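This is the structure I have questions about; it appears just below.
A single protein chain has been removed from this complex, and every other one stays in its place.
And now, chain A:
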């Protein structure tokens, strides 16, 4: 069942060219230079320090490293991080 769903999803993105973040329910991460980071479709804030932010997502979490990090907006489906961003990691 899970494999079939994965194949359907692949077909949807490949043949119908639907946006992957909608089909897979993945977060959409937009990075502007190294100052702004938009994460849409997140599942919650795990850690919040001024040099490290961890955001939960459907498949694991996103680690954002940087300096003077500030969460500009923290909404239900969207998080906006401001500061000097140096690294973004995906952890399964």
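Assume a residue touches a chain if its C-beta (ideal position, glycine included) is under 8 Å from a C-beta of that chain, and two chains touch if they have at least 3 such contacts; residues count from 1.
The rule is short, and it goes like this: contacts and distances are computed from a predicted model.
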Of the listed "Sporulation protein YqfD", "Glycine cleavage system H protein", "YeeE/YedE family protein" or "Lipoprotein", the name UniProt assigns to the chain that isn't shown is "Sporulation protein YqfD"
Touch assignment to the omitted chain, from A:22, A:35, A:74 or A:87, lands on A:74
On chain A, the omitted chain is touched by residues 30, 38, 40, 44-50, 69-76, 80
